[in-house]
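The other protein chains are all here in position, but one chain of the complex has been omitted.
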Amino acid sequence: MASPDNAQGSGTLAMAGAGPAPKPKHAAAHHERPAPLFGRAAVPFFTPGVIVIAALAAAGLIVLGVRLVFGLGAVTHLNNQYPWGIWIGIDVATGVALAAGGFTTAFVAHILNHERYHVLVRPALLTAMLGYTFVALGVCVDLGRYYNIWHVLMPQMWQGNSALFEVGMCVCCYLTVLYLEFMPIVCERFRGHVNLPGLLAGLNKPLETLLRLLDNTLGATMNFFIIMGVVLSCAHQSSLGTLMVIAPSKLHPLWHTAILPLQFLLSAFAVGLSMVVFESLLASRSLKRAPEMSVLSPLARMIPFLLTVYFAAKVIDMANRGTWKYLETFSLRSVSWSVEVIVGIFIPVAILLSHRLRRKAAWLFSAAAMVVFGVALNRFNVFIIGYTPPYGTKAYIPAWTEVLLTAGFIALLVLIYRLFIFLFPILPEEEGAKHV
Amino acid sequence: MVTRREFLKYTGVAAGTAALAATGAEASAGKTHLDPERIGVLADLTLCIGCRRCEWGCAEQNKLPHGTLQSYDDLTVLKEERRPDETRLTVINRYPAPTWREQPLDVKVQCLHCEKPACVSACIVGALEKNPKGPVTYDAWKCIGCRYCMVACPFQIPAYEYDNALTPKVMKCTLCSERTLKDGKQPACVEICPREALVYGKREQLLELAHERINQRPDRYHPEVMGEHTVGGTSWLLLGDRPATEYGIPELPNQSPAVLTETIQHGVFRGFTGPLMIFGLLSVLMKSSTDKRKPGEGDDQDGEDHHG
Partner (left out) sequence: MSKLKGLLIVLACLVAASAATAQVMDPAHRNPTPAKPVTDTSGCTDCHSCTTPTHENPCLQACKRHGAQFLGKHATDEGPEVVVIDQLANLYGPVVFAHQLHARMSAMTGGCTNCHHSSPATGKVPPCRECHQPTRGNTDLRQPALKGAYHRQCINCHLDWSHENACVFCHEEAGDKKAPVAGQTPKKPGSHDPTDIVGARHPLIKATPTYTYQTNEPTGAVVTFHHEDHVSKFGLQCVNCHRGDSCRSCHDSNGQPKEKRRLDHVTTCGVCHGERDCSFCHSKAAKPEFDHKTSTGWALEPFHRKVACTTCHGQPENFHKPDRACTSCHIHWAVGSFDHAVAGVKLSENHRELDCDGCHLEKNFAVKPDCTGCHDTPMYPEKLPGTRVPRR
């Protein structure tokens, strides 16, 4: 069996962080080994854009403070009619969907073992790790008694009937797996040169030993964790759909179906790959690197197939339940559904099926962005727009503080992502960049 | 090109999934853990005069903010449809008489204590529980405040203390389980009801009584007892002069919404067969793909865009 990051033998991997990376043995690998961006990037860490993002993150954290001191009622428009708002609809449900890049890339690169995609694994892994961390944080912010979150892990309180329990457990496990999968990167960065200053210097040796131990153990068991990650992802991506199945009288028939979990899973496949493409192109632009079209174009070729399957699951189910009639009337919900399908499925499928357009960064980026938007809108529809409680007519419109916190969290995620690619060997070392 | 191996691979997945769906259907035929002697309340809405005594009694019992008993004599509040919330666990709503000749119908709204409650099925830590004796109880200590119960409840009953920053609770009627099950008393609302429009007793006997009344006065009652079958039955039984959908109860099937989700959940996760199968499948896939791509063999299938 191959090791996760490097099919050519994991032995050398551990030593890679410091000196010049050994040349990959494999002819098919076009890229250099991943390396931290500090000192190598074409752009500094702080740019005007990053400062704006940092400000947004700070504002979000202020809202978080207000929420902790004054309670949910002070910063949200949640009520007894709408118990779940955008913190669940966007931060959690959409967050989980968009973090699907981690397991889809792992599946394609490691399990199907397509060598060329290995270069995408680390960014996708980082996205997933940070994405899920923020999903967990988002949940905690929304929980009324966040300090009781550990109850979910207590066997005497396990509640196997609850789809949410399933989601919670899987996310916990998957987050652990993600951290474990990320550990080799940390090891790679620090192993062999742990050098803490001053008083902490005494810890250097034990830390070094720990890193070596971790690295060796993980190197041997990484395949297990990779498969585990995919299984856990499939489980909770689908269970996230099961969540709303319990409210047949509240979730609009355009979305409520017994196969909602299947639809969530299928859309997660499609959006996972799209997110990798989207992110890679975005990062290239932001870091002034050349887009990795040679990897992204073939990866994007799979997206139309996945989208078609997802669309088929949607349409066959609709025909089966006869819910077409809800599209005949012009309403917020019928429009939202149509946008979700046209922008999120039809147009990107059309673009990505074209051999020519797929190889143009702008088109590829647009198509990937549309898929991401479409699936995100689907989650938003299922959790917010399509949620039609029986009593009361007051619509839920999120408070500006709610929006600010969500935006702040996303900003914080972007910031940390940037920090990580500057600190850790995530993105491949560009041949061209070295000479700049 | 579909290789023989790949074809087998895919059919394997399909068969596995179909098998899972089948086990799921099995799981839905759940056994009930409910006590045949379990208690309930019969609310004869045609006897209710909307005096709001029950609202007062409930607030008093649950130590919720409330005025004097006399302050509840104000019946103007009945003009607008109200909902139970975190400050009042039960309210009376008045539904106008269909014609001037008939009486309006006063309807008491509170948690109906489903026989197969969706909120209990949804609760992630088991803070909400269906007591075999009838009440759906809440343990605030266990609660993490996810409010999934509120999403799940088809009657939109649980309310939340959003303004409580540290120890917010889910608020709903608990059928006075402290009074009823421990002290053997009647629920506060039942005890105070001046006309005994509310009758507390064993659910089975109450059902019998309800049908007896319907049979005696078919002109007075709608022939269906709300709560006998709806969402799998509820501990509260409502007798009205019109269909339940005409006095504020949503149109709901006779099956608890929890049955479908539990079927899916247990279908997929029973004995972890589903995840284990996927795990096995992926292992085989990983092994085979690694074997196939021995160094030197290269990527031969996705040959697009190799060199521009």
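A and B are the chain letters, set down in written order, and residue numbers restart from 1 in every chain.
Definition applied: contacts are C-beta pairs under 8 Å (C-beta built on N, C-alpha and C of every residue); 3 or more make two chains touch, one makes a residue touch a chain.
This is a predicted model, so every value here is computed, not measured.
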item: Residue among A:195, A:320 or A:354 that touches the chain left out of view; value: A:320
item: Touching residue (missing chain; options B:34, B:47, B:140 or B:181); value: B:47
item: Touch with the omitted chain, as defined above, among B:129, B:178 or B:224; value: B:224
item: Touch criterion as defined above, residue of A:256, A:333, A:358 or A:379 at the omitted chain; value: A:256
item: On chain B, residues whose C-beta touches the chain left out of the figure; value: 1-3, 6-7, 9-11, 13-15, 17-18, 21-22, 24-25, 28, 42, 47, 49, 51, 69, 73, 99-103, 186, 191, 193-196, 199-201, 205-206, 209, 212, 216-220, 222-224, 229-230, 243, 245, 251-255, 257, 259-260, 263
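To be clear about the criterion, only the chains that are shown with their structure count from here on.
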item: Complex interface listing, chain A residues touching chain B; value: 1-2, 7-8, 25-28, 68-74, 76, 78-81, 83-84, 107, 110-116, 139, 142-146, 148-149, 151-152, 154, 157-166, 168, 223, 226-228, 230-232, 234-235, 238-239, 242-250, 258, 261, 293-294, 297-298, 301, 355, 359, 387, 389-392
item: List of chain B residues in touch with chain A within their complex; value: 81, 83, 85-86, 118, 120-126, 142-148, 150-152, 154-156, 158-168, 248, 250-253, 257-258, 260-262, 264-266, 268-269, 274-275, 278-279, 282-283, 285-287, 289-290, 292-293, 295, 298-299, 302, 304-306, 308
